[in-house]
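I have a structure I would like to understand better, so I am pasting it below and will then ask my questions one at a time.
A single protein chain has been omitted; all remaining protein chains appear in their positions.
Here the chain labels run A, B and C in written order, and each chain numbers its own residues starting at 1.
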Amino acid sequence: MQYRFLGNTGTKVSVIALGGWLTHGGHTGNEVAKQTMKAAYEAGVNFFDSAEGYAGGRAEKLLGEAIKEFGWDRDDLVISTKLYWGEHEDGSKDVGLSRKHVLAGMRKSLQRLQMEFVDIVYAHRPDKHTPMEEVVRAFNHLIHKGQAIYWGTSEWSSEEIMDAWRIADKLNLIGPVVEQPEYNMISRTRVEIEYAPLYRKFNLGLTVFSPLRRGILTGKYNKGIPSGSRADKEGSWFKEEVEKGGDMLERVSRLEPLAKELGEGITTGQLALAWTLKHPNVSSAIIGATSVEQVRENLKAVELVEKIDKGLMDRIDEVLGNRPEGVPFRFD
Amino acid sequence: MQYRFLGNTGTKVSVIALGGWLTHGGHTGNEVAKQTMKAAYEAGVNFFDSAEGYAGGRAEKLLGEAIKEFGWDRDDLVISTKLYWGEHEDGSKDVGLSRKHVLAGMRKSLQRLQMEFVDIVYAHRPDKHTPMEEVVRAFNHLIHKGQAIYWGTSEWSSEEIMDAWRIADKLNLIGPVVEQPEYNMISRTRVEIEYAPLYRKFNLGLTVFSPLRRGILTGKYNKGIPSGSRADKEGSWFKEEVEKGGDMLERVSRLEPLAKELGEGITTGQLALAWTLKHPNVSSAIIGATSVEQVRENLKAVELVEKIDKGLMDRIDEVLGNRPEGVPFRFD
Amino acid sequence: MQYRFLGNTGTKVSVIALGGWLTHGGHTGNEVAKQTMKAAYEAGVNFFDSAEGYAGGRAEKLLGEAIKEFGWDRDDLVISTKLYWGEHEDGSKDVGLSRKHVLAGMRKSLQRLQMEFVDIVYAHRPDKHTPMEEVVRAFNHLIHKGQAIYWGTSEWSSEEIMDAWRIADKLNLIGPVVEQPEYNMISRTRVEIEYAPLYRKFNLGLTVFSPLRRGILTGKYNKGIPSGSRADKEGSWFKEEVEKGGDMLERVSRLEPLAKELGEGITTGQLALAWTLKHPNVSSAIIGATSVEQVRENLKAVELVEKIDKGLMDRIDEVLGNRPEGVPFRFD
Partner (left out) sequence: MQYRFLGNTGTKVSVIALGGWLTHGGHTGNEVAKQTMKAAYEAGVNFFDSAEGYAGGRAEKLLGEAIKEFGWDRDDLVISTKLYWGEHEDGSKDVGLSRKHVLAGMRKSLQRLQMEFVDIVYAHRPDKHTPMEEVVRAFNHLIHKGQAIYWGTSEWSSEEIMDAWRIADKLNLIGPVVEQPEYNMISRTRVEIEYAPLYRKFNLGLTVFSPLRRGILTGKYNKGIPSGSRADKEGSWFKEEVEKGGDMLERVSRLEPLAKELGEGITTGQLALAWTLKHPNVSSAIIGATSVEQVRENLKAVELVEKIDKGLMDRIDEVLGNRPEGVPFRFD
């Protein structure tokens, strides 16, 4: 395993993190989910990601139980959660980043996780209805209480992140050190262009989700949607994307020979995962896994990172045909 | 004439300003240019806009001479200039927003204008090579020296304006109160969507340029480029735009009956100009004029603003077919 | 016993402190270690120093147990620990000054010490991988939580201490009030020259370690390394230093008559220890002791401090031949 600093902090995270979206408390059985965690941990993964909104809190619950069960040292782990889509006990929603919800959400998350603190708490989305000062103060409050070590954002625009720093700087508070965006071979502009000024100004770290674009980059949909699969539902997000992305699927299939160059048995998915780690501000790529086998397959990507040189990056760009344009400036 | 506050300041400007781009010191004769100024002034225009980069400084010179000649009270006027594209005495360029250039540029502009101060000094473009702190400090320096009353930006991204405010807030300095973007029926997204958070946060004012999209919105190119006109040059910006905008020209021609509804003789150009003033954050629309007649025609737009109601705005949007999408939020 | 203010604070510490390095939880038996503590305490020592990294946490454990056992009033004592070299329960290392480690390290140290707070928490080394702002904020967090009364540094360069103050001043936080460097007749430059500006600027206090240079200054190695002693191991730090320091050992032996002048039975070691206390910014010299006898011998140094006058200091400097050059300035 390799480790990187979490953006502009002194804390190191494994370059692959295990996330609980969809898989924890969701369609993957609890026992299998725990086994994927164990496999990841034993391979050196120290970073586990969850959210109050994943499976209505069941993802956090599973994560907490597993850590207790395995008896892992809490301080060995980097645990993150995200606040935005909360739920009251009666099932009613409690959504947003009001100070009231941030404090309540954190309290409930920690109960589910059976922990005193998380290492990173993310604002799961921007909240256009709560003033930025309230948001920045609320997340700083969690840090001051010792319930979180760092705070970050997820899917915020660069302007929103800049605004958070404006408020933090003005009030001498702590700004968001990490953003959790989607990043993969298909979705590139935000990470490669939009956030560029933030790297220069704040050394912003990224923990990216969907590095495999929900499986599309593994090539498994290259020949169309397998009938009966998760994607094979009328109106499903997958189906729409796969159908729209006709050209992209064709391009993905052309990555296969490039993957093979890196070694026998290397898959497009491993190449795609390693590719996200070539970006210097990506601290960690968060994978989901429905089996131990899948964890192991994914972790092989770690060793590929060094092997992917400038020449290969250029050839990948040629295949993808979506390198975002942007001028490198002195202060961006 | 009507007057509006210049963004979040206590200073009022006429909703129509007279600008010197292309016309002052440029292709319009000096005497005619002065007469357009006089006509505007007599109709209540108090806001005259220039830039160090207009006609290599000749625009400012003409503006300064005219004011002296007419004997207008300086304190009745709102005079603005912009710094970025400077020129040394030997013709070499001195470009950017370094403290050195901002100070030198202001000094030279004031000499040309024969003034002690301008009311607004704009950073004519963002400068990716000068640290934002240097820029914010330099424009504040002009204000502290009394050489400018306010400072603003021109064609900055919302993120850059946010960054300027971050620095200003952090250092207890004055932030940019006004932005000068292009805004007209054809170019809408920046003003209507991108800047929206800035209106809420800073009550940012706008002094918009090209409200008539360099004449295209007057309808004069609806039937093609008049041979021998300014646009009728191979490779000219105009020609290219007019030729590309085939569809847009056709749509513009369909605005003509809507203009007529507002009164006999009301032209598409007057409608288009009034339309920019419907945006609540536009403090002033800056027009250029090559004749006194043109000034008078344009000023008639002022009275139309009130007459353009929600229904008409919707019908205009239908014709234009380019209403930017974007959700209006509580804090945006 | 004599007491001095801990640098620029209102807290007084005994000029001799008892430290746990090597001796607590290490090669000295626990019972003997406790007796040395008792002897020191009864002689007026109120300051006991430890670190999370001493003997893998056993030094802190012993210190905590002893205090419980003796039933001393916690508020009579000044207890310090240091964070940097932490260890997880499974033996893996957790090193550095990331906020994550500082918080976890403090929690675990306090558990071992069976205390609610320490009086001083030191950053045991500078951490080039964690931003200074994170470090300064993390130590302030410990103070805000009540887990520490003051924070300090150990073996930081003057520039690093200056940088910590820069951040603390900028953010209105508490800067490091004390540094724990090595200081003795052999190692002088840092304390006498490098830190000089810090005394003037921050009235920085020093709690110095190795005042006897690990025994070398007691003269016990003057005639070479006793066979079978701790120093008598191939490649040991001691052996190397003793062998290299041929000339220094000879000089140390010439201090013996000077010690004798201060009184019958006064040893070179007592002279050397008292000599460190002549520096006005040394708040306390930290000794280690492997026997009660050793504690008592060392404590006799306290009374010598007053007796060592300018003339003797000069003669000591002549013998040592290593007075660092440097001009005493008004603001240094």
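Quick notes on this one:
Simple rule for what comes next: a contact is a pair of C-beta atoms (placed from the backbone, for glycine too) under 8 Å apart; a residue touches a chain by one contact, two chains touch by 3 or more.
What you see is a predicted model; the values in this text were computed from it and never measured.
Taking the complete complex into account, the chain left out of view touches B, C. Interface note for the absent chain: among B:R99, B:R200 or B:H279, the touching residue is B:R99. Only one of the listed residues, C:R166, C:K220 or C:K239, touches the absent chain: C:R166.
In the complete assembly, the contact with the undisplayed chain comes from B:K145, out of B:K145, B:K233 or B:R315.
By the touch definition given at the top, chain C reaches the unshown chain through residues 128-132, 158-159, 162-163, 165-166, 169-170, 197, 201, 327, 329-332.
For chain B, the list of residues touching the undisplayed chain reads 86, 88-90, 92, 94, 96-101, 103-104, 108, 127, 129-131, 134-135, 137, 141, 144-145, 171-172.
Convention: only the chains that are shown with their structure count from here on.
We define each chain's centre as the mean of its Cα atoms; on that basis chain A and chain C are separated by 45 Å. Rounded to a whole number, the gap between the C-alpha centres of chain B and chain C is 67 angstrom.
Residue positions of chain B in touch with at least two other chains are not found.
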